[in-house]
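Only one protein chain is missing from this complex, and each of the others stays in its spot.
Chain nomenclature is as follows: A, B, C, D, E, F and G, assigned in order of appearance, with residue numbering initiated at 1 for each chain independently.
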Amino acid sequence: MTLNVYLSGEIHTDWRQDILDGCDRAGLDVAFSAPVTDHEASDDCGVAIMGAEADKFWHDHKGAKLNAIRTRRGLEQADIVVVRFGEKYKQWNAAFDAGMAAALGKSLIVMHGPEHQHPLKEVDAAALAVVETPEQVVQILTYVERGTLPG
Amino acid sequence: MTLNVYLSGEIHTDWRQDILDGCDRAGLDVAFSAPVTDHEASDDCGVAIMGAEADKFWHDHKGAKLNAIRTRRGLEQADIVVVRFGEKYKQWNAAFDAGMAAALGKSLIVMHGPEHQHPLKEVDAAALAVVETPEQVVQILTYVERGTLPG
Amino acid sequence: MTLNVYLSGEIHTDWRQDILDGCDRAGLDVAFSAPVTDHEASDDCGVAIMGAEADKFWHDHKGAKLNAIRTRRGLEQADIVVVRFGEKYKQWNAAFDAGMAAALGKSLIVMHGPEHQHPLKEVDAAALAVVETPEQVVQILTYVERGTLPG
Amino acid sequence: MTLNVYLSGEIHTDWRQDILDGCDRAGLDVAFSAPVTDHEASDDCGVAIMGAEADKFWHDHKGAKLNAIRTRRGLEQADIVVVRFGEKYKQWNAAFDAGMAAALGKSLIVMHGPEHQHPLKEVDAAALAVVETPEQVVQILTYVERGTLPG
Amino acid sequence: MTLNVYLSGEIHTDWRQDILDGCDRAGLDVAFSAPVTDHEASDDCGVAIMGAEADKFWHDHKGAKLNAIRTRRGLEQADIVVVRFGEKYKQWNAAFDAGMAAALGKSLIVMHGPEHQHPLKEVDAAALAVVETPEQVVQILTYVERGTLPG
Amino acid sequence: MTLNVYLSGEIHTDWRQDILDGCDRAGLDVAFSAPVTDHEASDDCGVAIMGAEADKFWHDHKGAKLNAIRTRRGLEQADIVVVRFGEKYKQWNAAFDAGMAAALGKSLIVMHGPEHQHPLKEVDAAALAVVETPEQVVQILTYVERGTLPG
Amino acid sequence: MTLNVYLSGEIHTDWRQDILDGCDRAGLDVAFSAPVTDHEASDDCGVAIMGAEADKFWHDHKGAKLNAIRTRRGLEQADIVVVRFGEKYKQWNAAFDAGMAAALGKSLIVMHGPEHQHPLKEVDAAALAVVETPEQVVQILTYVERGTLPG
Partner (left out) sequence: MTLNVYLSGEIHTDWRQDILDGCDRAGLDVAFSAPVTDHEASDDCGVAIMGAEADKFWHDHKGAKLNAIRTRRGLEQADIVVVRFGEKYKQWNAAFDAGMAAALGKSLIVMHGPEHQHPLKEVDAAALAVVETPEQVVQILTYVERGTLPG
């Protein structure tokens, strides 16, 4: 049965593509979903479709709600939710997604560097795996699907 | 019927006490719960009770899980969850709590300054109210319980 | 055990008070909740607490969300939801509450005059009782609590 | 993965077909469902199959319950529920469907003209998008599926 | 904590009173609820409050729905549901209640004589206890609350 | 999308086959499931596979539980549950299935002759349609899938 | 708000009483529930109330189901479930309770000696705390209720 995986969080590096490529090379039966990663489209989608707003709060509000249609569907249909925290920015939407995933009972994998270990301890405590690299995610998905380990 | 309110997030200012005092002065029937706000106890509770860890990751892990016993009970029993984002730190646990509250269908109130408006847009989009001050929270709780507005 | 009853819908006549008085006279053990019925407060609560809006849509939006904190709590805690449709106005919020009550599995009582029978047929079809007067609601609550019928 | 969309509400204009045609032109992977839009069949289905009723209330009751088999299945299987309010009639069934969609946690899109803004404020407050035209719905579905914006 | 027990089924003998008396003598902390056991009131409640019906089907329909307000509340709030099948009548409502109790995950106790063993095998298979007498129910409630056995 | 229909109840006439044939002739996209209708196999399946029992109660118990594996799966996967009450026997398992279907929120269609109207009033009150013949079920399924009425 | 704690597992030492005494000394607001710990009563309750069985399997079956009425209520009403594995016996019921607690989303505390660390790794992985002594449980409950640490 196809494994459904939602890839949440950081959108400034190629980590999603690295995971897709790795699973592709391994020949795994995985279907990925993700938020819209075009930063500009994601910020402006609300006003582009539903009309301009004078106030930045409502500009963002319309966009965030539109993005939520895609995001929540991805979270709800996933077997596994991978949330990556990058080096920069507040990334509160990533932590918010992790909280939703935990409350929905999804298997949560958190990816981040050692510099974020302490502030992410509550998020990590809700996860079934904490990793640093896309390759480790591919190894986990391979193990979950086939029971085989790297090397 | 007593209104159950969970006060999540920032622990370095007196905002929780301000809300409690305001509701007390107004004579509202509200019961508050909150995470442990003694920063040191919160960080070290796991090893203090269950034994030291050589590795900082597991030191934090034991503590974060112990705190989760209290946190999740507070979230699950709440009618309303107030999450405050302060000026400093990553505060990913606050965003994580907001995500859990949203997925559990709780009424979410988010409190933060204007400087955090853009990075908090996804969290704000899931809220029923976005405010800046404890006084506004007291006004909301007064309105929810009694239907009266300030001054 | 106290019966929890939410009284949704029309706010321009005294039907809620009639039901309260009737249950009081009958000595029933019922706890009532209801939306804020002060029309002006209900319309302006959002901007009164969280700041003015230039755009009427967002003025209403802030108020409607604030009212939802009270409304959804009332619906979720109720054993029985009574929804009254009056003679005037669109009253879409009443029908919206009835839809929520039905989806939450609440016992639904709908109150309206014969002139609204046809357009309310889908709402009536989801109800366990369809009545015209507050007195009938009191009779139903008396029967549910004590098993006795009028006169 | 196919996006399931339920199209609830007004049945006197071609808005459903406009959305279907737009999605078809865009080549989206969407499956639509809807209530029976043949007004006469919808009104009389109950008595046509299960026998005539002398009383108009029960005539309507039998029909409304039969239609509920289709309607609730459409709502429950949908990822997104679009509810359109037209210019005429009470349309309480549309608001009822919106309430059910909200309580079931569905992504809700509301479509109506500016003249209905105030009486629909509670319904709009539960929505993730409020639009005026079928074309905007097509643009939203395109964005949700592909992340691309119009023009 | 008070044990909530719903007593469903046969209404022509004193079995409910026997259980109440037995628990009273034993000093147990149990709260009982039950359907309306006045047969005539139960049959006519709908038309008595909401108006006469020419057709027996709708006469019964209005009453059955009104009784459902009380019945479903009793079932939903119960920790334990006791369903008794007597010697006479079809008693399909008793079996219907047992099915609801099973689907709601309630602890089900079924009471019937040996003559009904075979036709009740599916109901018994969903029960945690199958007994013949009110005294056995009292003994079970005593054991559940105190851990003590008779004699 | 294929309509999943579970056909519960009476096993001594050909009503299931009549519905299947009718849907087949109409070219509907319906998938049917049902309990095992071979009476002897249904009664003895438990002991045939898991060993004989001296006591009739446990003989029946083992069989009823084994049948529950199939029955509950059918109920849980169904969009629509049709329950037929025939002229003879206690048929408590049919009423039990109807109670489960109601508690699971399934669309319930009840089929029975006029002689059973009064004792089935609670079951009928939970149904979205009450019919007498297989042909009416086919007409309902046709209407639900296509919106067309007979003749 | 009173903390509800269910104490599952080993019944041959005084660990439950040690926890009760410790919480009593600390003055905590905790309500405890537990299975029947009188081994003989627990084994024979089914036949004592509902009649003897020739076959040991059914003797045990009747008792286990009766005990389940108490056990499942305790688990479902608990905020925290403590499961202790002692030094002897199979204790599969303890692990079964832990699995139920995990699936019900309860906060799970597991208590066992170091000799059982490896075979309990799956159970420990689902827990929010793993301890060895009753005193540690008292310290955890104190921390959850008051935020204070020992010493």
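Observations on the model:
Here, a contact is a pair of C-beta atoms (placed from the backbone, for glycine too) under 8 Å apart; a residue touches a chain by one contact, two chains touch by 3 or more.
Predicted model, so just to flag it, every value in this text is computed and none were measured.
From the options A:S8, A:S42, A:N93 or A:Q139, the residue with contact to the unseen chain in the full assembly is A:Q139.
Residue A:V131 is the one among A:L28, A:A41 or A:V131 that touches the chain missing from this view. For subunit G, the residues touching the chain absent from view are 56-57, 60-61, 63-65, 67-68, 71, 85, 89-104, 116-126, 130.
Not every partner is drawn; the one left out touches subunit A at residues 1, 3, 79-80, 107, 128-131, 136, 139-140, 143-144, 147-151.
The chain not displayed touches subunit F at residues 31, 33, 36-38, 41-42, 44-46, 48-50, 62, 65-66, 68-70, 72-73, 77.
Methods note: only the chains that are shown with their structure count from here on.
Note on D-F: its contact pairs, compared by residue number with those of C-D, B-C or A-B, agree for more than half at B-C. In this assembly, the C-alpha centroid of subunit A lies 41 Å from the C-alpha centroid of subunit C. With centres taken as mean Cα positions, subunit F sits 44 Å from subunit A. In subunit G, no residue touches two or more other chains.
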